[in-house]
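Excluded from the complex is one protein chain; the other protein chains are retained at their positions.
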Amino acid sequence: MDKNKIKNIGVLTSGGDSPGMNAAIRSVVRTSLYYDIQVTGIMRGFEGLIGEEFIPMNRKSVANIIQRGGTILKTARSDAFYTKEGRQKAYDNLKKNGIDALVVIGGEGTFTGANIFGKEFDIPVIGMPGTIDNDLIGTDFTIGYDTAINTVIDAVDKIRDTAESHDRLFIVEVMGKDSGLIALRSGIGVGAEAILIPESRTDVDQLFKRLASGRKDKASKIIIVAEGDEIGGFEITELIKEKFPNYDTRLSILGHIQRGGRPSCMDRVLASRLGVAAVEALLNGQKNMMVGLVNHNIHYTPFYNAVKHLSEADPRLLKIVNILSL
Amino acid sequence: MDKNKIKNIGVLTSGGDSPGMNAAIRSVVRTSLYYDIQVTGIMRGFEGLIGEEFIPMNRKSVANIIQRGGTILKTARSDAFYTKEGRQKAYDNLKKNGIDALVVIGGEGTFTGANIFGKEFDIPVIGMPGTIDNDLIGTDFTIGYDTAINTVIDAVDKIRDTAESHDRLFIVEVMGKDSGLIALRSGIGVGAEAILIPESRTDVDQLFKRLASGRKDKASKIIIVAEGDEIGGFEITELIKEKFPNYDTRLSILGHIQRGGRPSCMDRVLASRLGVAAVEALLNGQKNMMVGLVNHNIHYTPFYNAVKHLSEADPRLLKIVNILSL
Amino acid sequence: MDKNKIKNIGVLTSGGDSPGMNAAIRSVVRTSLYYDIQVTGIMRGFEGLIGEEFIPMNRKSVANIIQRGGTILKTARSDAFYTKEGRQKAYDNLKKNGIDALVVIGGEGTFTGANIFGKEFDIPVIGMPGTIDNDLIGTDFTIGYDTAINTVIDAVDKIRDTAESHDRLFIVEVMGKDSGLIALRSGIGVGAEAILIPESRTDVDQLFKRLASGRKDKASKIIIVAEGDEIGGFEITELIKEKFPNYDTRLSILGHIQRGGRPSCMDRVLASRLGVAAVEALLNGQKNMMVGLVNHNIHYTPFYNAVKHLSEADPRLLKIVNILSL
Partner (left out) sequence: MDKNKIKNIGVLTSGGDSPGMNAAIRSVVRTSLYYDIQVTGIMRGFEGLIGEEFIPMNRKSVANIIQRGGTILKTARSDAFYTKEGRQKAYDNLKKNGIDALVVIGGEGTFTGANIFGKEFDIPVIGMPGTIDNDLIGTDFTIGYDTAINTVIDAVDKIRDTAESHDRLFIVEVMGKDSGLIALRSGIGVGAEAILIPESRTDVDQLFKRLASGRKDKASKIIIVAEGDEIGGFEITELIKEKFPNYDTRLSILGHIQRGGRPSCMDRVLASRLGVAAVEALLNGQKNMMVGLVNHNIHYTPFYNAVKHLSEADPRLLKIVNILSL
């Protein structure tokens, strides 16, 4: 490793926040210090890059944050970064402050921006997947996904208590505008009757048949719907109420609780590993790559590939749903 | 105590379920057994009373349930119980099965029904306050309230993580159609900027002034709104978005997670104490009373009084909100 | 209120930490600011008072801490404060920094020290009860107690899972060197078979009889022991193993997890109310008092009274244990 070339690494979080981002920041900071490199925290994502909201980071800056949800560097969406002027300003600020490499923690939008920036300017950028959606190519899991699905099952376990008590049918809408991955895994985790996701067509007739037949030996039911599903939580609730007027059917939209909370152990370990890998990638001269974990090994994927969308859900999980929910 | 008169106590849960109902059932069953009285579980509230859904209960029936949300006896709303015929059927079933006293666990609707029933027929009925709303006269806390407010603060602590990261203003709507008690105490618990409840007029202008002035030193904010508030979560969100278009304002409706979950220690202890008191009240010849805890002592309130509505929020708590949220 | 006399309130936490201390600090700071009084944070309790570890506090200092366990002001035991010289140094530091009143958050030791200090020097001191033990006279609950008993029942609910699976008898030792209040309420909350506390003699023969008779219809059992019980967790485990060699008997000592964690809603509300009351008490010219909540109302108790020890457990709770555990 030629550690001499890079002297100061900037780190930022961008896009929707996810639990484990703080553990990721901590890892980037401590790994940099381990390799005798300075670290600069950049507030509010690309917005703070343009606005020069920079803070020097040391061990103390990241003490006692590994367990906290959210991101101490805050995050924001930046329209300015989509302009050439904005990115030029960002680059000038980096040069001015002696920052010669960047770690960006975020999702699709973050990497799309980072990719343009990294190609326009002579600054190596490495990405870490920080999003609850788990919808990136090049990593088995994104930082925050495991916590989010645990938050969902905690909530649905509570809803199940009241569903059981009243013999109710609950439709629970979970996050995932373009991806059903939160719905799929949490749906298996709560033993859902059905899971509706954008990756597959929802056969309403089959769902109705299932609901009708299963009614006898299992009174309360949970249906998990991803917010990006073609029908959606609200609509499917209305359809079920119309078809089964004698069922006690309710809709619950879990909302923003899914983005917060203390990160799970797996998210903290993932964030810690990827932070080390991100800094070492920069030291090894890599750039425009997202660092991920594939089959428990560190894996690098070019930004433009990482953001390509998964169009299919994991058939191994879909099969399980089919067998176990019958 | 003349234990000889009562030989078999029926117990049921009715209305909306609340965490701690199982601890309450357990206490009624074990206390009855302690006094050598049989206990019969009645399924689905008054509906099961009319439908003769009776189960004999013993120590085993209530083993390992003290920690569970929901109610093993299930609950339902019963239209039939509002008819004279329904109540007559219910009474006949009790006589037929040798049940000579009743403990009903629920809220306002439950006690209103129990009051009519207890006056029409020669059967002593004692009520236990099981509702998350804490809106009954004659007890400082209802069984389930403490758990519900802890569920709310858990959820809002998660929302705060993402609010902080994005400098967002979150409006969080909590349960309480007629009562702001969940909103009030959980609002203090999360350090809310403002708390909107049905018991007091919402001064929108003052709220706007507060939001405008506080913006500088505290970027993220939480506003708690009871669902029964005259304006309501949705409307107030729209008003704020219109007035402060540059704020990042979001609405989150917590919904049914507030009814479920493992009961808190206080709810379990409360349910345990009130269960003992309910059975002992029957043994002492009382009837048509709700048993509650006032200033840590057992207190009996006639049903017709218990269901009278609190029209004012506790001024001692309102004062705190005013001082601490400034 | 004559607000003019007091210009700067010092606040410190002392003794063992308890969840809700941060909510208490926040309330003291925000209430002071509400009344246009400056606030100074004193680090590490009386030790920092002597060492002049002072920090000016503002709204930002207490932002986003209401939900955190521990204390941002840290805490320590101070031998120096037990000397006249130490206390003189402390007083000189207060004068030097213009601090003319003190709020101390802690337990028995804290108030004993505060009482001496408040009588020796011309400085009004008000105490807030911050301890998980709930062993102070003059308040129904101390800040941290409710969280601690919830932490205990969370842990025991987990232990019960494995106890049930193996039909094991678990002895669980909880905190409480001089007081059985954590044991008593959490023991009721988990449905313990027996609860051993320092306030009452442990009748081992009766316990053995109970364990022998109950074995048939309830295989797994939980016994809660306060660490200050005359026999203690280790000893009672040995005695049971000897008497019932065929039982699968295990000891679990919960330890320091009981001091930490996000405070419960009730602890946050209690801390918030008492913080307001503490500052207002100073403004009203009170001193050498602990502020507490008795029957939901603010109550002031002289320090020397607050620290007198409760020698008896609440008979209303003991009765419940006796009935429900049979």
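First chain written, first letter: the chains are A, B and C, and each begins at residue 1.
The rule we apply is simple: a residue touches a chain if its C-beta (ideal position, glycine included) is under 8 Å from a C-beta of that chain, and two chains touch if they have at least 3 such contacts.
Because the structure is predicted, anything quoted here is derived from the model rather than measured.
Here the chain not displayed is in touch, across the complete complex, with A, C. The missing chain, though absent from the display, is touched by one residue of C:T75, C:T110, C:S179 or C:S272; that residue is C:T75.
Note on the undisplayed chain: of the listed residues C:R87, C:R160, C:K221 or C:K287, the one touching it is C:R160. Note on the undisplayed chain: of the listed residues A:G51, A:G189 or A:P302, the one touching it is A:G189. Only one of the listed residues, A:R77, A:R210, A:R273 or A:H299, touches the absent chain: A:R273. Listed here are the subunit C residues that touch the chain not shown: 13, 16-17, 19, 21, 68-71, 74-76, 151, 155, 157-162, 164-167, 170, 250, 252-257, 259-261. Listed for subunit A, the residues touching the missing chain in the whole complex are 26-27, 30-31, 33-34, 58-60, 63-64, 66-67, 140, 146, 149-150, 152-154, 157, 160, 164, 185-186, 188-191, 217-218, 262, 264-266, 268-269, 272-273, 276, 295-298, 316-317, 319-320, 323-324, 326.
Following the convention adopted for this analysis, only the chains that are shown with their structure count from here on.
Chains that touch both subunit B and subunit C are absent from this assembly.
If you average the Cα atoms of subunit B and of subunit C, the two centres end up 28 Å apart.
The distance from the centre of subunit A to the centre of subunit C, each centre being the mean of the chain's C-alpha atoms, comes to 39 Å. As a whole-number value, the distance joining the C-alpha centres of subunit A and subunit B reads 36 Å.
Shown for subunit C are the residues in touch with two or more other chains, of which there are none.
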